[in-house]
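As you look at this complex, bear in mind that one protein chain is not there, while each of the others sits in place.
Order of writing sets the labels: A and B. Residues in every chain begin at 1.
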Amino acid sequence: MSQLDDLKNAIKSHLGELECVIGWEQGYDPLHATPLFIRTEADLERLIIGPLAVHNLVTYLTGFKGKKIGVVVKGCDSKSVIQLLNENLIKREEVVIFGLCCDGVVSQRKIRAALPADPGFVESVDIGASDLKVTVAGQAATLKLAGVLADKCLICATPDAIISDVLIGTAHTPAPAASLACQDEFEAKSDAEKLAFWQETMSRCIRCYACRNACPMCVCRDYCIATSRDPLWISQDNSPAENMMFQMVHVSHLAGRCTECGECERACPVDIPLMLLRRYMNKQVKDVFELQAGTALEQTPPLLTFKVEEERINERGW
Amino acid sequence: MERFITKENLIRLAEELSATCRVLAPVATCGTVTFRRFQPGMTLDLHSRMAAVSPKAATFPQTESLLTVKREIPEKKPEITETLPEGKSVVIGCRPCGARGKLIFNPVYETDKTKDPYFILRRDNTVFISLACDRPETTCFCHSVGSGPADANGSDVLLTLVGEGYVARSVTPAGEDVLKSALFTDAGDKGKEADAKNAKAREMMGEAHDYVSAPEKLLARFDDMDFWQAQSAKCISCGACTYMCPTCYCFNITDDDQGLESRRIRSWDNCMSHTFTLEGSGHNPRPTKAHRLKNRVGHKFSYYPDLHGGVMACCGCGRCIKQCPAGVDIRQIVKAAQEYSE
Partner (left out) sequence: MPAQDVRELRIVGFLCNWCSYGGADTAGVSRFTQPTDLRIIRVPCSGRIDPLFIVRSLMNGADGVLVSGCHPRDCHYAEGNFYARRRLEMLKRFLPITGIDARRFEFTWVSASEGQRWQHVVTEFTRRIHELGPAPTFNPASEADWNTLAVKAGQGQTCPCHG
């Protein structure tokens, strides 16, 4: 029996007690999956898992208050569940977690860079154990999966769900890269270079808030200060400064809470490398508070508490 | 008029035009293609795929200043200056679907009763040099909404890639003026090749879906919130679809105050956001994402066609499908409504 069969059986046995189970199904073309809300056994037939199942389904959980929901999670997604539990945003007894042992998910951007023609013209896809055979615009190409995995997979220390009611698949011994080359390269730039980079990048931001809405930790929803009129934090003006202001708001509100699921960057329709900011903030949180969001239960988010003596904060001797 | 222009000369044409106009052309940065103000020396990305954003910013920018207000000292009368758009623009290398967007604006922004001077000035002073598509993407469905990969409606010049250059056909008098440039040469036989390419692209799209019953069927689902909740379950209510869409035309007007100066700006609004119909009292007639998605789909495939002679407020470019972080597919939603049975 395959992993998918194991998962389907596990879901089937819980379906009766749940409002629905959130998983994935085939999307609008062979290279895309899309979230699936399973309510019946007929829905369950459409469930898929694998490298196309990129979406962090945990983002839907806080919309189902008071109802009992099942959700399929990869390792990275399970960290979001833990963080939501730590912040009392969901109740443990209201969620049944189907955890996966994940081999990594693809980055559409990397697939595009590796193909002879744009993946928008894809005709067929064959997913193997370690490669992807893609026919696009009449040309066939075989891509090594390892070469098109999302950046977050390259540094993933938790490929297997770290919280679950049912765990499917073979456990991994993760050996992640220490850090991402692109992150290091960016951090090494001078202030002026970084400013120029964000100025240019933010000039193509359209402030659609896909990054915010895709984020599992963003629960303010309709009351987000970015779109509040009174008080007015950010102007409707689509200038680089206002767009950057929104990113500063988002990252500040995620300090100590971001689980680096990368959905913000994936959701961005104009490919802004948002994770550069978030990974950096997380490094600071790790340095000062010695913790990473979503890695352990019963962990109070660091900015919601304090210590009288802070070991790693210099008290600004002037 | 039919002429021919080489790839190099198209860049030269952009350079020539940028001396007197604002030229917008597709440029690849960070792996994504957006429209940028063309400057000599830039590399364009015309062919890898259609731009992620639509060219609607040429006629309807995301932010535009409507007027400015200045006060010298509090007692003096404020000085109000209307900031109407000036100058001419050219969009080079958009796809036919992108250029068509403004056709959807026209019956709304220019009526007998109301004429939006900002939109009209920009529209009348922008030339669209569109590029016909060679092949459809998996998300293209222009053929199902009365258009096609080589639809000239909305463009001033339509280019079709033939060999190392483009067959250029003028659609409007403004387009004819463009073709008068010495950079264009005689098209000769190439016109036939262009026709064959255009036909091939249309053939590759397969059968069009018939949306004729959509307006009525969608209206029949108006009170069916169960239907809309199921359809909107995976939507994250962001607004990427609206902002990417060449035909979405809703806007907000806000004042940016800084001390004794103020600027009244118009900016894109988006019906997927909670604040779209949030009233001053706090009441919101569209409180959930199910309500809002119903509005968006309904507007494009039901209310607008009912008001404007059956024309769908959709150009079939598919950006809303491929840019949606959750893969919400408007084609599927409309089809579900059309095929709905108790």
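Observations, loosely collected:
In the analysis below, contacts are C-beta pairs under 8 Å (C-beta built on N, C-alpha and C of every residue); 3 or more make two chains touch, one makes a residue touch a chain.
These figures come from a predicted structure and were not determined experimentally.
Considering the full assembly, A:191 is the residue among A:17, A:93, A:191 or A:298 that touches the omitted chain. Contact with the omitted chain, checked across B:1, B:30 or B:336, is made by B:30. Summary of contacts with the chain left out: across A:7, A:58 or A:285, the touching residue is A:285.
The set of subunit B residues touching the chain not shown comprises 27-32, 34, 36-39, 41-44. On the side of subunit A, the interface with the absent chain consists of residues 109, 113, 151, 180-183, 185-187, 191-204, 225, 233, 239-242, 244-245, 248-249, 251-252, 255-256, 271, 273, 275-277, 280-281, 284-285, 287-288, 302-303, 306-308, 310, 313, 315-316, 318, using the contact rule stated above.
In this text, only the chains that are shown with their structure count from here on.
Interface residues of subunit A facing subunit B in the complex, by the touch rule stated above, are 27-29, 32-37, 55, 59-60, 109, 112-113, 117-118, 120-122, 137, 200-201, 204, 206-210, 212-214, 221-222, 227, 229, 235-239, 263, 266-267, 269-273. Within the complex, the subunit B residues that touch subunit A are 29-32, 34, 48-50, 52-53, 62-63, 135-139, 230, 233-234, 236-240, 242-244, 252, 254, 256, 265, 267-268, 270, 273-275, 319, 321-323, 325-329, 332.
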